[in-house]
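A single protein chain has been removed from this complex, and every other one stays in its place.
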Amino acid sequence: MYPDKKSNNLISILIYCLTTLIGLLAFTYPLIFPAFNQPDNNPIPRLAEMPLMMTLLLGICLIVLLYEVQGQSVDAKLIALLGLLVSINAALRFLEVAIPGPGGFSPIFFLIVLTGYVFGGRFGFLMGSMTILISALLTGGIGPWLPGQMFAAGWVGMSAPLCRPVVRIIGGEGRFREVIVLAVFGGVWGFLYGALLNLWSWPYITGPANQYWEQGISWLDTLNRYSIYYLVTSLLWDLARAAGNFLFILLFGEPVLRALRRFRSKFSFQYEIPQADLAAENSQG
Amino acid sequence: MVNTWSWIFWLGAVLIGLWSTRNPVYLGLIFFILIIVWHLVKTGIEKENFEAGPPVPISPLKISLLIILFSAVFNGLISQYGKTVIFTLPAWITYLGGPFTLEGLVFGTINGLILSGILLAFFVVNLALPVHSLVRLIPPAFDNLAVIISIAITFMPNTIRQLDQIRESQAIRGHRVRGLRDWIPLVMPLLVGGLEKAIGLAEAMTARGFTHSEPNGSNKNLRISQVFGLALIFSGWLLQFISSSGTFGKGMIGLGLGLIIFSLWIIGRRTPRSIYRPEKWNGYDFGVILISIIVISVYWLPLLHLDRRSLFYNPYPAMTFPAVDPMVIFITLGLLAPGILIRFQGGSEYSSVEPKPEDDHF
Partner (left out) sequence: MITFREVSYSYPGTEKPALKDINLDIQPGTFNLVIGVSGSGKSTLLRCVNGLVPHFSGGVLSGDIRVVGLDPVQATPKVMSQHVGFIFQDPEYQFILDRVEDELAFTLENIAMPPEKMHTRVEYLLELLEIEPLRNRRINSLSGGERQRVAIGTALSLKPEILVLDEPTSQLDPQSAWQVLKAIKNLNQKTGLTILIAEHRIERLLQFTDNLIYINQNGDRLITGSARQVLEQIELVPPVTALAKALQIKPLPVTLEEARNSFSGFQEKASTPAHPPEKVSPDRDKLITITDLQVSLGKSQVLKHLNLDIFQGEILVLMGANGSGKTTLLRSIVGLIPLAQGNIIIKGKDANKLKVSEICLQIGYLPQDPNTLLFADSVEEELMVTLRNHQETGDPENPEKAQRSIQKALSQLGLENLSHQYPRDLSVGQRQRTALGAVTITRPEVVLLDEPTRGLDYTAKETLVALLQEWRSDGTAVLLVTHDVELAARVADRAAILEGGRITECGSPSVVMRSSDLFAPQIARLFPDTDWLIPEDVISGLGGSEQVDKIKAP
């Protein structure tokens, strides 16, 4: 039993790492592509297939990672909990219109961060990706942007447990500083999310074989050009999102964390048939 | 009624068509076809008692035109290349200074057409396919996910109704929403209520035999093959940069992909389930699929004896009029098929008259 569990965990870790790595590469493809390209190669067909490659790579990573997180020891409690929390979060997304907020101001991230933080990376990933999927399904928004959005939102939740050691260092749970750490985390992701999605749409929007691609330029140069693009298009949007996340977590963090922790302490356990009973049964039967 | 799979083939044909050509005439044609199909589907849904997916909240036509416009102008400003100059921006404006050319404009329009075509195609499929058809597509390896998705969709109206009730309950104890902080008394009962109801739902599911799915021990070997698949993809992707055509690298990617898909398929076969409402197929569905395959062949594969040169077009360095092959135009028109079918065929799987959901505030 025991060595099996260890190898299982190893496989899980490998899958998490590989999918994250490939996913990141897929997102940053436009940045590193020119650097990789050799001067004597014809870049046009490569450029043309770039968005396609990105979608493909990202899609397959998403699929593998999704299978991984939902395949293992999932019981009715987890499924019901995720189902209902996702419906709440997706409903909150509809409120984006009701809450007066500029640009990318979005109420969906605070629950993703907080549930990922309390219940773990697996839960957080599912919470993020499924919120995006469900709201897309219900608003007719299925499209090629979906894998990118799902992956990025999933990462938000999956990376939330990274805050745990930070919180431990600065004084532990249950105090307001915990909320501050999470709020900053949410704010940073507000920007990151936008930046990633922008990278995603950049090749689509500017089109392949655009004249300002040059072969052999370093990734710093491309990053430079990307930053200009980013500034023009989405900085303000992402600023609104980052500020929103920060505020939401700052304001709602304490009561939400309390509620989630109360829930976790009451309901997360598995019932094991006591070994003594089993032995007694076997001897009688 | 057009089948889910027919729509998927149609979508594939449209996407491949958009991807394979840069000829603005063909692209414009596909664009117009999409607008027409959109319109047909919309009217068909209203008239023929169809079960449809949710419409997009924004007008697809407006968004498409916006995208084309933005793309055209943006590219005109950025590229600064081409013989036919329309006007020139002073050079001291970083990045944008330089000649604004017709070729740049046209190139940008082409990009815009492709992008908005992709969007429109997805909008149409979203509209034509009800949510449960899409959920049904989820492969058996992802059963747990499918249940989560079903639960989230099923309880969405409850959640919204619950939020309304909470708003009223808080109002009658003097609560008013003026700032962000005032959302706490609205979100918290919703969240805590959701957590409590989740336990009730889980209990009901357990009582119906829903069980603890086995930890992935039994599928260990298949997961290992997924790891290999990913590794292959990763290395293949790196490799394809090294060689000039990248075929070896691409081959590795393909192999990795195949491995992963195969493992998921096997895992799916291990969970036996049957389908209560299988997709219905009729002659029209096969027709749509056939048309889609023909379109794909024309645009992508050098199968039919067509002059494929008309597909490639480059406005640079000097703007020329694009070559047009009437055969391609004719075959592309086939993409109108599902729209026509939806507009003039009736019926849906659920053909009963829906009473309005009861307002339980009575």
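Letters are used for the chains, namely A and B, taken in the order the chains are written, and counting of residues starts over at 1 for each.
One rule holds in what follows: a contact is a pair of C-beta atoms (placed from the backbone, for glycine too) under 8 Å apart; a residue touches a chain by one contact, two chains touch by 3 or more.
Keep in mind it's a predicted model, so treat the numbers as computed, not measured.
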Full-complex contact with the absent chain, from B:Pro55, B:Pro139, B:Pro189 or B:Gly254: B:Pro189
Option from B:Val2, B:Leu145, B:Leu201 or B:Val227 whose C-beta touches the chain left out: B:Leu201
Option from B:Gln162, B:Ser225 or B:Thr332 whose C-beta touches the chain left out: B:Gln162
Interface with the undisplayed chain - residues on chain B: 132, 147, 150-151, 153-155, 157-158, 162, 165-166, 168-176, 184-185, 188-189, 192-193, 196-197, 200-211, 272-278, 350-352, 354-359, 361-362
Missing-partner contacts on chain A, residue numbers: 255, 258, 262, 269, 271, 273, 277-278, 281
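To be clear about the criterion, only the chains that are shown with their structure count from here on.
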Gap in Å, rounded to a whole number, between the CA centres of chain B and chain A: 20
Parts of chain B lying in touch with chain A, wherever the complex brings them together: 19, 53-57, 71, 74-75, 78-81, 95, 107-108, 110-111, 114-115, 118-119, 122-123, 125-127, 131, 134-135, 141-142, 144-145, 147-153, 155-156, 158-160, 163, 180-181, 183-184, 187-188, 190-192, 194-195, 197-199, 201-203, 205-206, 210-217, 219-220, 223-224, 226-227, 229-231, 233-234, 237, 241, 244, 246, 257, 260, 264, 267
Residue ranges of chain A in contact with chain B within the complex: 4, 7-8, 11, 14-15, 18-19, 21-22, 25, 36-38, 40-42, 46, 48, 52-53, 56-57, 60-61, 63-64, 66-68, 70-77, 79-88, 90-92, 94, 99, 111, 126, 130, 133-134, 137-144, 204-207, 210-212, 228, 247-248, 251-252, 255-256, 259-260, 263, 267, 270
